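One protein chain is absent from this view; the other protein chains keep their places.
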Amino acid sequence: MNTLFDWNHRSFTAPFTASGRAAIVPPPPWHYAGWLLNVAFECQADTASALVPHSLGKPVGRGCVHFADWQACTDGHELADPVLAQYRETIIVLEVQRPDGNHCAYCPAIWVDQDISLIRGLLQGWPKKTGSTWLTRSLPLDHPAAAPLRAGRVLGASLAVKDRRLIEARAELTGRPGQGLGFLALPAVGAVGWPDLRQPTQLPQPHLVRPDIQHRVGGEWHEATATLQVFDHPHEELALLGPLQALTASAGWVGITVFGARDA
Amino acid sequence: MNTLFDWNHRSFTAPFTASGRAAIVPPPPWHYAGWLLNVAFECQADTASALVPHSLGKPVGRGCVHFADWQACTDGHELADPVLAQYRETIIVLEVQRPDGNHCAYCPAIWVDQDISLIRGLLQGWPKKTGSTWLTRSLPLDHPAAAPLRAGRVLGASLAVKDRRLIEARAELTGRPGQGLGFLALPAVGAVGWPDLRQPTQLPQPHLVRPDIQHRVGGEWHEATATLQVFDHPHEELALLGPLQALTASAGWVGITVFGARDA
Amino acid sequence: MNTLFDWNHRSFTAPFTASGRAAIVPPPPWHYAGWLLNVAFECQADTASALVPHSLGKPVGRGCVHFADWQACTDGHELADPVLAQYRETIIVLEVQRPDGNHCAYCPAIWVDQDISLIRGLLQGWPKKTGSTWLTRSLPLDHPAAAPLRAGRVLGASLAVKDRRLIEARAELTGRPGQGLGFLALPAVGAVGWPDLRQPTQLPQPHLVRPDIQHRVGGEWHEATATLQVFDHPHEELALLGPLQALTASAGWVGITVFGARDA
Partner (left out) sequence: MNTLFDWNHRSFTAPFTASGRAAIVPPPPWHYAGWLLNVAFECQADTASALVPHSLGKPVGRGCVHFADWQACTDGHELADPVLAQYRETIIVLEVQRPDGNHCAYCPAIWVDQDISLIRGLLQGWPKKTGSTWLTRSLPLDHPAAAPLRAGRVLGASLAVKDRRLIEARAELTGRPGQGLGFLALPAVGAVGWPDLRQPTQLPQPHLVRPDIQHRVGGEWHEATATLQVFDHPHEELALLGPLQALTASAGWVGITVFGARDA
């Protein structure tokens, strides 16, 4: 039976309607600006490879947890109705050595608290599920509740998935400049694939993509020392990383724009 | 570059890992059991066609809103950890006459409050977004707060999307047997499609599927009279249905199992 | 300065307005009907006494966790707009022997997911905080996702507080009749008190009350065996109960109406 139908819809994603107005995700460009806490870690390279496509390469035993408080928009109307623009997420990336010797950042797990971002992420190869992220913000005030960007101030972050705390981080600002870490330092590669329910016993064959990122601004990172704790979870697979050793951390603001993706 | 990679993952959906344990949606069969309030309505057929694939057929000017309080599982472990099993959703279906003269139920809009169900629905052609559904439950008690299944008792339901109330229903039980309505009375057809970010200016070409539903139980529906109200919303497209006239309503429990899908 | 002012407000609780319409809690009678899983437990009596007023009596080393899925109303308008009526909560009660030899149920901790219930509870001496409760429901269907009331079926329940899982229970129905447990078997006593910010270093002097409960219906309890697990938490004090040993459990529906309270 013919499954390509002459339906003049204008939706980038479901639902597919004549105007496309109700589509959950509009087409790129997608603009993102956010406040991030990045904690680089050392992990077990051998067991971590169960989380990484073999054709992409081998984990080198390092990675990063990003806690992010984002604001995102397309034409800007979302900034005037911020329930559409804001979300928080926790991102795990692993550093992978590709067959050609180059290194990239591969994301085996990420949790977000909003639907638009969830679908938009899956399209880019960020394997998003729902999770609850909390992240201390640095406000430009000299006040006990403001956590300003100053040596000795503490930032905390946590992730809970299905009502279980999964990750906690505690960072103490050093007062020195820091570095972009994780996907801020290496090209990100994601795996995109969808099962087809008409063949429900076949698993999807994902393809690897690299987001086409432009207009990157920010990057004045503030260095921190950090501790990181990962808790057991019945469905998540972070235990394959072994115990995580926090290496260094950084906090700051970053803005990027995604225009699409290319084969990775 | 080769995008089909020899990665021995076992995930039905992202993330793609060696064990498949962290996949947001496990493969079918998927078991669903729930409490539903169904409100059949009359709507404008001509403008509604902007929400329906032309190749599927023409809206006949009737449809149904289903408010549902579900419990879903695969092998049953979800029932022992109900944060995995339970969710609420609001479903719109339109009755469509197909070119062969048969009628089906097509879903142009649906909102759910949980990630597993959101992705599982998209795979079946239910165009799920996040929304907040509330639905009175009938408890088997003779008490002012129990809303038992008895003539004259009132059930209410509401849907909010992005912090705006979109649909409200009020149903009064008649004490008579009712009918299965909407997708409970007609075969459901859904549109499945995903954009490819490597060609971000191309819209997806969805295909039409019909879920393979078996093991249906329940269906002792309780009749109700109902009123229905739809409110303006900046992104949703329900205004294309024109003013909705509630026809009849029913409430009750139903169980179904989905094994996959076929071309529709 | 005079703090009793001639303000003709009609609010039972804040905000205090001329009509009283916006008050978060209207005056009783308050009708409640719900589905409950009750798990009786043995605990350490000596350390538990740190959670109980000495004048009330001594914990006997038994208690109950109730997981509840409520529907509550006053004049019934809440049932037509169920966002006002429905909430879930987890209740801990300890059995206490009073100086006169009688036993009562005292609640040292309770967590709910809705504001109306939170304030209404504090007024009755239920020390409510926010928490996320999940509880399997038994639907009257013979289906894998329905968990009907039949021997061998499993019900699960969980509580998370501030994004940390605190309590988990797993119950297996025996097919035999069960008992009302906890506050369903013993008179409940609560402590009510509010600090006064004009004297911020003074702690409140709570008084003990017993809710005036009438119109109790239901109580056809279904017996279950159960296991119970309590996890560490940085702010909660359940560790003072020692390891909890589940004794017996029951599930079912109950309806009650609260008309006020009296000194306990």
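Read from first to last, the chains carry the letters A, B and C; within each, the first residue is number 1.
Note that contacts are C-beta pairs under 8 Å (C-beta built on N, C-alpha and C of every residue); 3 or more make two chains touch, one makes a residue touch a chain.
Keep in mind that what you see is a predicted model, and the values were worked out from it rather than measured.
Enquirer: The chain left out here touches which displayed chains?
Expert: Within the full complex, the chain not displayed touches A, B, C.
Enquirer: Which is it among A:Ser11, A:Thr90, A:Thr136 or A:Ser250 that touches the chain not included here?
Expert: Of the listed residues, the one touching the omitted chain is A:Thr136.
Enquirer: Out of A:Tyr32, A:Tyr106, A:Phe183 or A:Phe231, which is the one that touches the chain we can't see?
Expert: Missing-chain contact among the listed residues: A:Tyr32.
Enquirer: Which of these, A:Gln71, A:Gln205 or A:Thr225, touches the one chain of the complex that we don't see?
Expert: Candidates A:Gln71, A:Gln205 or A:Thr225; residue touching the omitted chain: A:Gln71.
Enquirer: If I consider the whole complex, including the chain that's not displayed, which of A:Val83, A:Ala151 or A:Ala239 touches that chain?
Expert: Checking each option in A:Val83, A:Ala151 or A:Ala239, the one touching the absent chain turns out to be A:Val83.
Enquirer: Across the whole complex, list the residues on chain B that are touched by the chain not included here.
Expert: Residues 132, 134, 158, 160, 163-165 of chain B touch the chain that is not shown.
Enquirer: Touching the absent chain: which residues on chain C qualify?
Expert: 1-22, 24, 27-28, 50-51, 53-56, 81, 83-84, 108-109, 114-115, 118-119, 122-125, 127-130, 162-163, 191-195, 197-201, 203-209, 211, 234-237, 259-263
Enquirer: Since one chain isn't shown, list which residues of chain A touch it in the complete complex.
Expert: 31-35, 71-73, 76, 79-83, 85-86, 132, 134-137, 139-147, 154-158, 168, 170, 215, 217-218, 253-255, 257
Heads up, the rule we're going with is that only the chains that are shown with their structure count from here on.
Enquirer: Centroid of chain B to centroid of chain C, CA atoms only: how many Å?
Expert: The computed centroid separation for chain B versus chain C comes out at 33 Å.
Enquirer: So what's the Cα centroid distance for chain A and chain C, whole Å?
Expert: For chain A versus chain C, the centre distance works out to 39 Å.
Enquirer: Using the average of all C-alpha atoms in each chain as its centre, how far is it in Å between chain A and chain B?
Expert: So the centre of chain A lies 29 Å away from the centre of chain B.
Enquirer: Would you give the residues of chain A that are in contact with at least 2 other chains, written as numbers and ranges?
Expert: 163
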